[in-house]
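First comes the structure, then the notes that go with it.
Only one protein chain is missing; all other protein chains are in place.
Now for chain A:
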Amino acid sequence: MNKKIRKAGLASTAALLALSLAACSSNNNGGDASPSASTGASAGASQEASASPARDEYTIDVFSMLSNFSGEQQGWFAKVVKDKFNLKLNIISSNLEGGGDVKFNAMMSSGDLGDLVVFGDDGQKYQDAIKAGMLLDWTQNGLLDTHGKNIMQYAPKAIEKNKVNFGGGSKVYGIGFDVGEDKDGPSEGKDLTYHPNLRFDLYQQIGSPAIKTMEDYLPVLKKMQELEPKSDSGRPTYAFSMWKDWDGNMMMNTKAWAGLHGFDETDGFSNGGFTLISADKDEIQGVLDEDGYYMRGLKLYFDANQMGLVDPDSLTQTFDDVVNKMTDGQLLFTWFPWMNTYNTPERLAEGKGFALVPFEEERTFSYGFNPYGGNRVWAIGAKAKNPERIMEFLDWMYSPEGVIVSNYGPEGLAWKKGADGKLELTDLGNEAFPSNQTPIPEEFGGGTWKDGQNQINNTTLKMTATNPETGDPYQYDLWTSYLAKAPNKLEENWRAAMGGATTAREYLEKNGKLAVNKQIFTGTAPELISDDLSQKQSQVAQVIKQYSWKMVFAKDEAEFDKLKNEMIEKSKGLGYDDVLNWNKEQNEKTFGYRKQ
């Protein structure tokens, strides 16, 4: 099957290559022709392909520090990019290639960060890359003005922020993600980035016990596991299946519990370290604080492991493995609603699936709307051969059309325009969304929906912002047509149980369980850590990560305590307090900015 797809892909590539070569020899234009009008709905993919691309096929290296996929972009998104820009995306993922900063360091040393670069934050790495001259200044040769019309139209403040914060007031080296509207309140759609999701059907079957603290989930999950010990394919079920490839300064899956209490590693401005900062209050916790959420999270996982609720593979698997387990039904809990790949239309219709089961003390971290863009940055490498073509591609992704197409595919595949000009899902869309293994017709690139999704893993405009072309938000589950659909059985059950709230966000907002992090504009770049502290931070981070995992899998309480003391002692010995104090200083500054 796979081979066939690849073969077909090759054949069509060859044909297109021949076409483009022919075109090139006749009019010999390098890169000055602009792509088809950037706004307005894209025509069907096949139609565009026949309007032979006038430019050479060109493979760009997309170095993404957020991607969980490594290799050439496949499937429908590859086809879209190919047809529209005659580009191929070779995705380089630092998560998968060495982990940590290995790939970044190697690429920095080689003096080339690739063509399109995605930074996980705007801290050290981004600022180093600017200082070392690895990133292209978009104001050079009017690149942004000529090829970045959509960016200037839809994200002017994000450009302004980058100019002021990172470009000395005149240069632009990148643009933040999730550029939203200028308004208050949570920016999320139906779901938050974090909130506890349980297999709702099982939770109801055991009698929907009340949950007050985060620790109260354990007995509930245990009962659910007893009720459903095996997944669809007969594998054992677990409450917590974790992965370590996203760990930075600490164990990410443990940090998630802080997120559920309104604390996160970033204060919305300074970059992460060893503090957990409240989204909306002037409160700071150290990671190693005995009564802090991080330590509580570790204890919770330790207890869970003693109860047989933790997947023993957690230590050795990657995020992708966990998603597969989720799809198969091996999981009973997730911190992240966007991971609900178990919720296929068939299962939802049966009333099976994941949904929010809040706890009384919950205060979920919510990211406010941010017209300045978040701290995950898109940039262009200084050595990019055809920066104007990369700029055009990026600019397109910052257009309403680009947002829709790069997330939901070309018109006619998963969505279509209704009579009122608003968008609605096709049958295929209903089946495939959010990311199911639904087969895609050959003319749209073949393969499956999931494998063909945009693998760069960074957003451009905020998905919940309003699409000026339709008046609806970009996100499909907020479209008028989608909201009008009759709720599936799971939704019906959930809504009935939650006192009439229609979405998780609505419930959390109404019940005061949100901690909204208002976005700020400071006019300065986040301060960089000194080399001495940075060395301490990296060593302490390794200790914290290593011991956190060991503690979760400790044999007994005595070993857990022993490891905990060792972790604290070792971390402090390596300079934890120095780094923590520096982090706190930065956080206090942010609290000051918040009040301005």
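Going forward, contacts are C-beta pairs under 8 Å (C-beta built on N, C-alpha and C of every residue); 3 or more make two chains touch, one makes a residue touch a chain; residues count from 1.
Rule of thumb we're sticking to: contacts and distances are computed from a predicted model.
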Among "Sugar ABC transporter permease", "Helicase-like protein", "Aspartate carbamoyltransferase" or "Thiazole synthase", UniProt-listed name of the chain not shown: "Sugar ABC transporter permease"
Contact with the hidden chain (one of A:L87, A:L300, A:M339 or A:L574): A:L574
Touch criterion as defined above, residue of A:H195, A:K244 or A:K462 at the omitted chain: A:K244
Residue of A:A129, A:I175 or A:M397 in touch with the missing chain, whole complex considered: A:A129
Contact with the hidden chain (one of A:P236, A:P439 or A:G471): A:P236
Absent chain, residues of chain A that touch it: 98-102, 104-106, 108-109, 111, 128-129, 131-132, 134, 235-236, 244, 308, 311-313, 315-316, 531, 534-535, 538-539, 541-542, 545-550, 553, 569-570, 572-575
